[in-house]
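A single protein chain has been omitted; all remaining protein chains appear in their positions.
Up next, subunit A:
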């Protein structure tokens, strides 16, 4: 059984004044236990909204309009406050984008760890000072930090150290699914690489299922087993990370994204931006959201929203690359 199943998820932002924006649209995803999945996309593609929806951390004005997020078979969208809180132990964890600010500035690291452990202590468990310190030492060594960090305050730690502490706190409850929302975006490239190494090795050694949300294609391809590409609130491509960079069937948006990143070792670097502007999420348009920016778009792309079509290990939602719609096939025939 998949550890996570998302079915027909629709999330929108409904501010008191202003327009309604649909951030996640008719999304279906299924994750197997132990998978490391990356979600990439540009700003506004709905990837962070999705991460927050999976962990039930969305706050108003975000509203889940429909759909289900099933974690080990339970729809977590239906859980009440205390059931949800219990779900955090051995369940779902979230590591935030700005790990820099994810720690309470006036509490020492050991106190904050104690807060988490005590909140979930079960019968017969006692989290006194020494127990918290022992567990803290373990957790910190897991993220390659010295146990003396326990006595520090967040402002005494570097950005990378803070993000490592945040990871240690998130893992303290032995979660089975961890969502990393841009965990390294606030860090410089070198620290970013070492934090990513830690995340990768932790995922492998502890075997939790992980979702890495990032706008950085290279980070995702390097760390994950499987990559989902999101555009305008939809998954437009889903395939093994190994093959995303290689030739083969891709969504035109993925191809365009790949051209935005350069290999620093290459002799000649050619970078290309994606023409046009990101879609306006406040209006529902028929057809493929990427069509206005797509150089391959044909008539059908503006008329019918493509759905993910499987071809062996990959899934792509594109009328041009994997045509299934009778209308798309017609267009093909006419062209031929």
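Methods note: a residue touches a chain if its C-beta (ideal position, glycine included) is under 8 Å from a C-beta of that chain, and two chains touch if they have at least 3 such contacts; residues count from 1.
Simple rule for what comes next: contacts and distances are computed from a predicted model.
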{"item": "Chain not present in the shown complex, as UniProt names it (candidates \"Nickel transport system permease protein NikB\", \"Deoxyribose-phosphate aldolase\", \"Integral membrane protein\" or \"NADH-quinone oxidoreductase subunit J\")", "value": "\"Nickel transport system permease protein NikB\""}
{"item": "Of A:94, A:281 or A:297, the one touching the omitted chain in the full complex", "value": "A:94"}
{"item": "Chain not shown: contacting residue from A:173, A:249 or A:303", "value": "A:173"}
{"item": "Among A:127, A:153 or A:261, residue touching the chain not depicted", "value": "A:153"}
{"item": "Residue of A:115, A:144, A:255 or A:304 touching the missing chain in the full complex", "value": "A:115"}
{"item": "Absent-chain interface as seen on subunit A, which is shown", "value": "55, 57, 59, 84-89, 93-94, 96-98, 101-108, 115-116, 119-120, 153, 155, 166, 169-170, 172-173"}
